[in-house]
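Down below is the structure, laid out as structure tokens.
A single protein chain has been removed from this complex, and every other one stays in its place.
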Amino acid sequence: MHSLISVIVSGVAVGCVYALIALGFTLIYKATEVVNFAQGELLMIGAFVAYSFIVLWGWGYWAAIAATMIVVAVIGFLIDAVILRRIIGQPQFSVVMLTIGLGFVLRAVGTMIWGTSSLVLPTPFAGAINVGGVVVSSTTLSMMVGAVFLCGAVGMFFGLTRVGVAMQAASQNQLAAYYMGVPVKLLFSLVWAISGGIAAIAGVLIAPVTLVDSNLGFLGLKAFAAAVLGGFGSVPGALVGGVLIGLLEQLSSWYVTADMKDIAAYVALLAVLFVRPQGLLGSVGRKKV
Amino acid sequence: MRRIFKTHYNQDIDLFRDGIDRNIYCGLLVILLLLPLSVGSFWLGEISYALILSITSVGLMLLTGFAGQVSIGHGAFVGIGAYANAVLLTSGLPLPLSIIGAVVISTLVGALLGYPALRLSGLYLAMATLAFTFIVEHVFVHWESMTGGFGGMSVPAGVILNYSIMEGVSFYYLCLLSAVGALLLARNILRSPTGRAFVSIRDSEVAAQSMGVNLASKKTTAFALSAGFAGLSGALLAHRIGSLAPDAFGVLLSIQLLLMVVVGGLGSLHGAIFGAIFVSMLPQIIAVFRDTLPDSLAQQPGLEPGLFGAILVAFVLFEPAGINGRWQKVKAYFAHFPMHRKATFRRQKNFTKSERFR
Partner (left out) sequence: MTLLNVRDLTLSFGGVKAVNAISFDIQAGEIFTIIGPNGAGKTTLFNLLSRIYRPTGGEITFDGMNITNVAAHRIAKLGIARTFQNIELFEHASVLHNLLVGRQAHVETNVLQEMLFLPSVRKRELEHRDVAERVIELLRLEHARDELIANLPYGVRKIVEIARALCTQPKLLLLDEPSSGLNPEETHDIGFWIRDIRDDLGITIALVEHDMGLVGRVSDRVMAIDQGQMVAVGRPDEVRQNPQVLSAYLGIPS
């Protein structure tokens, strides 16, 4: 019984990280209507950069996290400011292809700089604590706490700060926001920066579980499945979808076979989409004619 | 500049616009038929590969370029075709039948995926097809009794009338026949009501529906057709690579196929062919490129996929209409030669049009 609970706990923990990546997707989509297939690669870059700071240059863990966040946020900002801004108004399909291409480029850059072997990212979280008879490792706990903290911070940012509210306005109606003096282009790049920062943290959090290599980028696809599962464009949907998929993976590898883990997310996604084409929490949209 | 004087509706229905076009395409076919006389076996193999890819490319173009349904899962259909062909050959079916069987099987799977998928649109559909690719790959790995799993599965030599088609020239002719056949079928569909229904679904589903297009049946048709094309090319690909491994038919192949139609130019059969040629020649191009780079960079493992991505990015940014679009511009330049206007193809300034439904 306890082992089942610990499976659930670790599932939720991994799910929290998926939820974070999915949150990054959803933020960008909600604000700029770009579907960022390179989100997983931003996460990968985040993990690599953190590795450089901590292992190669000997920075402290927390300082390294902050620095990583800034570096990836800048990368995200630049991707939008230099590349995506040029194709505003192109059909969504082109944008999807563009971000897929960017993902490939980022992954190639990652392998060129950090090589192909898996790296270990040391963390200060050691040992485990006993919560009501269930042993939870600190790493697992750090993933959950980090995710919850970050979601809270993002929520507060959008709800309470001027910039956050302006971003909400721009996502509701670009043109109107522009006329009201909101610097829409700058805000879009900022949204990219925020979601890059989130991806970086997600990368650092999940690194102890997965090791750091260029395959981390593929986590993005799973998180994308999570976002779609929850209903694309809905923030609660992304969070619920992420946790659900993390949970499903662990449970399926526990109950079925270990390699079911790799496709559990996708089986679940197909099953849900065929029953509810708009995802779990998505709203049914209809083009007005 | 060529002006066409139309005297009969048939001229708009016919396969070729006019006699000149017909002669060009027939000439091209003759050149392709005579190619084995002058080209070495390496290039013949490469051209066979381009022909194989162009079959999938045409199929994916029907689905994505004309019917507007994005699929990031066509690698799976190619895989299904390849494995089906190999399994049927192993079980003792003669070659033409095994290929036909492979096409039928992948068409059916396409229809099976297409039917539920028709309720999905845009991103949801792309994601569903992506999920499908992962699941099919998983099946290839784990259905060991059928596919040999990671150990791989060797494809029995194809024999027609005691004559092995594995050998270069005859395999080339098989590929040429299949590619020309596929192209002809696709062209026929596009100039008939079903093809027009595809385009109407792509441009406006509501209007298509109100004009009497049955969205469900047409989308399923598009899926089934393009899966069938992918299956045919998979069956041929199986013979080219000789031994099948599950990871050859994963997400990377699917994205490579999408690259083909985007780089070629969405919404045109010419584009499908251009894209297939481009992607099949990509390793050669990269090899040439690699020679010019300093060793430290050229030997990097990530170079190939990186260039791959960079090409994709460059096309979307600078030539969204793909190679075909560039070709049309070059043609227009020469057609109007001294009177060429620079602004003819200038892209209009655009604002984000919401594709979200509110």
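We call the chains A and B, going by the order they appear; numbering starts again at 1 in every chain.
Heads up, the rule we're going with is that a residue touches a chain if its C-beta (ideal position, glycine included) is under 8 Å from a C-beta of that chain, and two chains touch if they have at least 3 such contacts.
Here the structure is a predicted model, which is why all the values come from computation and not from measurement.
Enquirer: Based on the whole complex, identify which of B:191, B:290 or B:326 touches the chain you can't see.
Expert: Reading the full complex, the residue touching the unseen chain is B:191.
Enquirer: One chain isn't shown here. Among B:177, B:211, B:293 or B:314, which residue touches it?
Expert: Residue touching the absent chain, from the options given: B:211.
Enquirer: Determine which one of B:221, B:254 or B:324 touches the chain that has been left out.
Expert: Selected residue, touching the omitted chain: B:221.
Enquirer: So that we can see where the missing chain sits, which residues of chain B does it touch?
Expert: Residues 9-10, 12-13, 185, 188-189, 191-197, 199-200, 202-204, 206-215, 221, 225, 267 of chain B touch the chain that is not shown.
Following the convention adopted for this analysis, only the chains that are shown with their structure count from here on.
Enquirer: How big is the gap, in whole Å, between where the Cα atoms of chain A centre and where those of chain B centre?
Expert: Distance between chain centres, rounded to whole Å: 32 Å.
Enquirer: Which residues of chain A touch chain B in the complex?
Expert: 32-33, 35, 83, 86-98, 100-112, 116, 174-175, 214, 221, 224-225, 228, 232-233, 259, 262-263, 265-267, 269-270, 273-274, 277-279, 285-289
Enquirer: Going by the contact rule at the top, pick out the chain B residues touching chain A in the complex.
Expert: Chain B reaches chain A through residues 64, 70, 116, 119-124, 126-128, 130-132, 134-135, 138, 141-142, 205-206, 251, 255, 258-259, 262, 266, 297, 300-303, 305-313, 316-317, 320, 349-358.
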